[in-house]
Structures are given as C-alpha cells and as structure tokens.
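Written out below as structure tokens is the structure these notes cover.
The other protein chains are all here in position, but one chain of the complex has been omitted.
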Amino acid sequence: MRLRIASKLRKYEAVGVITVRHQLAYVTDFILRSLFLLLILYVFIQLWSAAYAGDTEAVIAGFTLQQIVWYLVFTESLTMASPRVAEKVEAEVKQGDIATRLLRPLSYIGYHLAAYLGEAALRFFVHLAVGSLIAWLFVGPPDFGLGLGALALLAPGSFIVAFLLLMTVALCAFWVEETRGLEFVLQKLKFTVGGMLLPLEMMPDWLQSICAWLPFQAVLYVPARMAVSYDAELLRTYLLIQWGWVAALGVVVMLMYRRGVSKLHVNGG
Amino acid sequence: MSMADNRPERAKPVAVWRLVLTCWKLNLAGAMEFRMSFLLTAGMMFVNNMIWLAFWGIFFTRFPVVNGWELQDVMLLWAISAGGFGWASMLFGNFTRVATMTAAGELDLYLAQPKPVLIHLLVSRMSLTAIGDFLFGLAIYAWVGDHSWLGAFRFGCGLLISGCLFLFFVLLANTLVFYIGQSEGLAFQVFNSFLALTTYPSDLFRGAARLLLFTVVPAGWISYMPIGLLRETAGFGFLLQALGMTLLLGTISIAAFYYGLRRYTSGNQIMMRS
Partner (left out) sequence: MNEALQVEGLTKHFRVKRKLPGLGGSLRALWRPSYEDKKAVDGIDLRVERGETVAFLGPNGAGKSTTIKMLTGILHPTSGQAHVLGYDPWRQRTALAYRIGAVFGQKSQLWYHLPPSDSFELMSRVYELDRAVYRQRRDLLIERFELGQYIDTPVRRLSLGERMRCEIAIAFLHRPELLFLDEPTIGLDAIVKQRIRELIAELNREEGTTVFLTSHDPGDIERLCRRAIVIDHGRVIVDEPVERLRRSVLSYKRVVVRLAEEPTELAALPGVETHREAPRVLRLMVDTAAVGMTEVLTELMARYRIEDMTMEDPPMDDVIRAIYQGNSELLEEGGA
C-alpha cells in the first residue's frame, strides 16, 4: 500500500517537475508580455488622466478615474490572456488533420477548449498581478468589494465566449486560404465594441444599441464593468448574456465544424 | 569556361539595385498569385485599421484630451504610422523576421550568394497585410490630408521617415539575436511596443517618458508628426531633426547587423539550428 502511494507521489512529482521546467521556458515569454502590458496600461492611464483632466473626484458616465483605470486593468488582463489557439486550429484544418484525428466535433472542440481555459486562466492571473501593480501605483488599491467576486464569476463565461469567437474565425480555414485578416478584425471588434478601451456607457447612444446585440461585450466589458461597479441585479442579466452567447456560438461552431469536416471528406483534404 | 571569368570581386551597386528591383517584382507577382486571398488579407487589414480609427474618432470627439490636437491630427497620425509601416513591410518585408531567420539558419543561404546579405534578405519578402496598411494610410490622407503640393510633399516625407524609423529600429532590436540566444520573443515585443507607441499622440507624455520616446525608443518622432510636420503652419525644423534621427538610427542598426554577422560567421557559439 505504501509502495503504491510512494510511486504515485513520485509520478506526480515527476509530472510537476516537467511542468515547471516547461513553464521556465515560458517565463521569458511571460515577462515580455507583462512588460508590454505595463507599457499599454501606462499609455492608457496617461490618456484617461488627461480625459479626467486629473480630477480624481469627477464621475463620467458613472465611472471615477480610479474605476476606469482598474476597468482597463481587467479588460487588458482578460484580452491578453487569450492563447493563440486560432493558429493551431487553422494549421490542423489545413493539414486535414481534423478528419483523421477526432471525428466528433465535441471531442475536437472540447479538447481545444480545455487547453485554452487552462492556459488562459494562468495567463490571466499573471497579467492581473502585473497590471494591479501599475494601477495601484497610479490610482491606489481596488475598493470594489463584491465586484472582485463577480469578476471571478464572470471570467469563465468571458473565456469561453472569446474561445468560441476565435473558433468561428479559425474554422473559416475550411473555406478560405488565409484567416489572419479575419482574426485581426475580430480582435479589433473585441477592442472597440467589446469595450476594452471605452466602457459602453461612454459611447454614443447609437453605438451602444449596436453593441448590446453583439457578443463582444460579453468578453471584456461585462466582467470588467461588474468588477468596478457591483450590481446584483445586473449580475444576473450579465450571466444570462454570457451563457446565452455561449449557447448560440456553440451551435454555430458545431455546425461549421461538421460542414467543414464533411467538405474535407468529400474533397480529400 | 566559367561565366565568372570576368566577374567582379564585389557586387557593384547597379547589380545590387537590379537584384532589389527583381525581388520587388517577384514579390508582387507572388502576391498576385493568390488574388482572392491577397485581396481578402489586405482588405481585412484596411477594415481593421478603419474600425480602430473610427473608435479613436469617437474617443477623441468625446474627450478632446490632448491640447492642440484635433481629430484630424489623430487620423493623420494613424495614416503616417500605418502607411510608413506598410511600405517598409512591402519593400523590406523581412525586417521583422531577422531574428527568426537567423535562429533558423536561413542566413546561410544568403551568405553563400555574392550579394550583400542585409539588403538581399530584407527585400526577399513582401508582407501582404502591410499592403492594406499602406493603402489605408493613403486613403486617410486623401480624406483629411492637405492636398496641396506642399502638403503632399510633407506627407510624403512623413511616410518616408516613418517607414525608415520602423525599419531601422526593429532591425536593431532583431540584431540582438547575434548576442543573446532566444531573442526572437524579445525582438517581437520590442516591435509590438514600438508600433503601439507610434499611434498615440506624443503630447500625451511628459518628462522622462517623453525623453525616452524621442531617444531610446524613437516612436515619438512619428507620433509628433501631425503637429511638427503636417500642419500647414509647421516649419521644417522638426523635419530636419527627424531626418537626422533617421540617419543616425540607420547607421547604428546597419552597423549592428554587420558586426553581429561577423560574430555569427567567425564566432564559436552554436546559435544556428541549421
């Protein structure tokens, strides 16, 4: 009995060691990305400080400067946490790997989702830690009480919607030669109508009504806004929005996958 | 015997120039090969930039934050940044990839040929997405730029300098590969950061940050152009200074490359995966 435990422990230790060694290789990558994050946040803080004309008490569309800065930290952390799954999927589609590897859409998509979530969660925490440093430096500590808990609640939905959006673009590789252009557009839409830089409240009304119908707000705006300005009622609405989009996009992705794979079978990759 | 009997010992500038032209011609032909895909990619880039610009338009209309800057200036800033980066990536498309190429041993192919390594490898690729960026720059100029002869000249200078600054700075960052292994990630982030910094008005920054922006990370020279160069009221002082900076950066980056290349060929570090 003891032997089995011992050997199991040793196995986990070995896995742990390998994982850590793997991560060490990623450490430089993390550091570099964190530096970029710091730079971007610094630029945005300058921008918004100018917008508030340095007035820390002013409230614009319901946000104080402090709230805006932390809002940015959250949206940036979420957006930079996204691993580059689209390239992987595109490559697999191009090579016709999908047809042979995994036949059921749930397995293939599910596999990538699991990998995505794992990596995204780790990256998110690292970015959050780094981003918090600079926000703390400029506008002081976060004071959002339940808001942070709500962030945790809304983060999974955010990741999954982001993942599904990426997948819809990546699976276009079944039909289109190059999806990189589409990825860029997706990213920009996330940044703009998704509320990365400008909370939806601050947009002109006509734009706000458009954004309300799009999935992008579920990724960045929804979790970040709830975090800096907690509202129980709204939380329920937000959860519905997120998971509603998960369902809708999930169906789209499945359909695309099935159609695409059958096309591969017909055309022979 | 060999056709090389009356061959020179070094490549003459005319011959190098002919090679460069041929590469550009072939790159364009290669892009045309994928007509649909090329249009889609370049077009998407154009759309991508438009979305971003529209957004900044909304932001700056709501918050006219930077003193002296108007919406038109912000738009022209984007035109210069995207346009400069665009042409540099079209004509010298490998400038962002020097570190990657070196680590993959691709330099050897160029070293085995009788042409100057740097220019040869730089012109051997044309970025398709960058065509979209370049066209975007021109489109914005057509929309809100100064269409007089002088205005066109100013914009042209701005594009030229912007592209050169991108080219030389990113090249310099890439030359780190000759000194530090594993520097592809670093070179990429430096490039990314530089690109980002060129798109925010330089007047946003003060003090030490501003100083850095005009020295160590010379993005400020690009991000000040709408005020310093493109305004009708601007003199040519800024232009001359920017030109000087460009020449300086060019000299440093090219020297760094060739010095690094000498290390690569004569050194005793295995950094090539060959």
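For clarity, chains are labelled A and B in written order, and residue numbers in each chain start from 1.
Keep in mind that, in the parts below, a residue touches a chain if its C-beta (ideal position, glycine included) is under 8 Å from a C-beta of that chain, and two chains touch if they have at least 3 such contacts.
This is a predicted model, so every value here is computed, not measured.
S.K.: Write down which of B:Ala15, B:Leu150 or B:Leu240 is the residue touching the left-out chain.
M.R.: The missing chain is touched by B:Ala15.
S.K.: Which chain B residues would touch the chain omitted from the figure, given the whole complex?
M.R.: Interface residues of chain B facing the absent chain: 1-4, 7-11, 15, 18-19, 22-23, 26, 29-30, 33-34, 105-106, 108-109, 111-115, 120, 265-266, 268-270, 274.
By definition in this document, only the chains that are shown with their structure count from here on.
S.K.: Can you list the chain A residues touching chain B in their complex?
M.R.: Listed in rising order, the residues of chain A that touch chain B are 28-29, 32-33, 35-36, 39-40, 42-43, 46-47, 50-51, 176-178, 180-182, 184-185, 188-189, 191-192, 197-198, 202-204, 207.
S.K.: Quick one: which bits of chain B touch chain A in the complex? Just the residue numbers, please.
M.R.: It comes out as residues 34, 36-37, 40-45, 47-48, 51-52, 54-55, 58-59, 62-63, 65-66, 128-129, 132, 182, 185-186, 189, 192-193, 196-197, 200, 204-205, 209.
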